[in-house]
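As you look at this complex, bear in mind that one protein chain is not there, while each of the others sits in place.
Chain lettering (A, B and C) follows the sequence in which the chains are written, and residue indices restart at 1 in each chain.
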Amino acid sequence: MTTDYPVLWPVATRWADNDHYGHVNNVAYYSYFDTAVNAWLIDATGVDIRQLPAIGIVAETSCSYTKELSFPDMLRVGIAIDRLGSRSIVYRLAIFREGTELELAATGRFVHVYVDRQTRRPVPIPADIRTAAERISG
Amino acid sequence: MTTDYPVLWPVATRWADNDHYGHVNNVAYYSYFDTAVNAWLIDATGVDIRQLPAIGIVAETSCSYTKELSFPDMLRVGIAIDRLGSRSIVYRLAIFREGTELELAATGRFVHVYVDRQTRRPVPIPADIRTAAERISG
Amino acid sequence: MTTDYPVLWPVATRWADNDHYGHVNNVAYYSYFDTAVNAWLIDATGVDIRQLPAIGIVAETSCSYTKELSFPDMLRVGIAIDRLGSRSIVYRLAIFREGTELELAATGRFVHVYVDRQTRRPVPIPADIRTAAERISG
Partner (left out) sequence: MTTDYPVLWPVATRWADNDHYGHVNNVAYYSYFDTAVNAWLIDATGVDIRQLPAIGIVAETSCSYTKELSFPDMLRVGIAIDRLGSRSIVYRLAIFREGTELELAATGRFVHVYVDRQTRRPVPIPADIRTAAERISG
């Protein structure tokens, strides 16, 4: 349900997201996840997260596809936080198709581990990001 | 100038559009063109153009890059028609970045040739598409 | 280990697979999975699987990222079958980077459910595909 997700970030399909079978290819759903989480982080923190000393590297993702999508569907990516650790954030995600109401098309999981931008060694989550994450956690 | 384009179709960048150099990769601009032209056609005709007996196959494209873009930029694709033939449409396109005003980032060209959906032999432009194209031509 | 995977399908990275952080974006790993499984199926069956009366629709995918990749890395996608059902195939996948030896970069899971090409209702796995799958199962 949409109410399970504090954020419902808008993402638009693209023509080439559709594959040979005339529906959105399974890979594209991950670009919706990736785009929504990062766009929300940039918006919620008000900073360019790519310039912070620590960056979020993706450690794990998954997606369960429940309904076909097709260009030019307009989507909402539901974003919730399942676990806010000291060095990682586990997101619970969903994809809804816009229509007369939002219809669930997929659910997923997305794990960011924070690393030093130069050394790529694990470090604590930057303060700006933690603050944004806390706002939508628990 | 934006006034050179009867249509200014909204397209959003995605996280992975940025490449190793931290700007939108040259390839992604073509997905903006492709998406905008087809989304506009679907919207302007009110039909799923992929189900028409004739479909538009891309015969030629080009892009001249004038300004770097970067996620999460929001864009407008300017769409104009340079030549409306009996079997083909030549589009003149542009990409503008949204900001306090629309800033030109690229200009391009995109040629659709209409072919029979089954045989893939050239055929006249379908009536629905011709009507939509005429509305923004000349 | 590579010996856990009966098939090691070659896939090449592309320039634009690298994202803002100078490594292969998490989304691209799924295009390696998708490409390898389908290319192997086409090769192993000797038929264009997209023309069969039943097609494999992706129901679930996941990936665990263990090592960064970067263009122009050459890869091998390890393909094994975890479960060969009557209507679905669960693949266990891995991505190895070519070098002096194959180095594990990611592991994943990929579930194909077979559906009728027209109605998109679940149907048994086509004989050609079942035969190919059995050859690398158990």
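General remarks:
The rule is simple: a contact is a pair of C-beta atoms (placed from the backbone, for glycine too) under 8 Å apart; a residue touches a chain by one contact, two chains touch by 3 or more.
Nothing here was measured: the structure is a model prediction, and the numbers come from that model.
Among A:71, A:91 or A:114, only A:71 touches the chain left out of the display. Listed for chain B, the residues touching the missing chain in the whole complex are 20-21, 25-27, 30-31, 34, 50, 55, 57-65, 68, 109, 120.
In the full complex, chain C makes contact with the omitted chain through residues 10-12, 14-16, 22, 31, 34-35, 38-39, 42-43, 50, 71-72. On the side of chain A, the interface with the absent chain consists of residues 15-16, 18-20, 22, 25, 27-28, 71, using the contact rule stated above.
Keep this in mind: only the chains that are shown with their structure count from here on.
At the centre of the protein atoms shown, by the Cα-centroid criterion, sits A. By the residue-number overlap criterion, the interface of chain B with chain C counts as same, with over half of its numbers used by both chains.
On superposing C-alpha atoms, the copy chain A sits rotated by 180° relative to chain C, to the nearest 5.
Chain centres here are Cα averages; for chain A and chain B they lie 27 Å apart. Rounded to a whole number, the gap between the C-alpha centres of chain A and chain C is 23 angstrom.
In whole angstrom, the spacing between the mean C-alpha positions of chain B and chain C is 33.
In chain B, the positions touching at least two other chains are 15-16, 22, 71.
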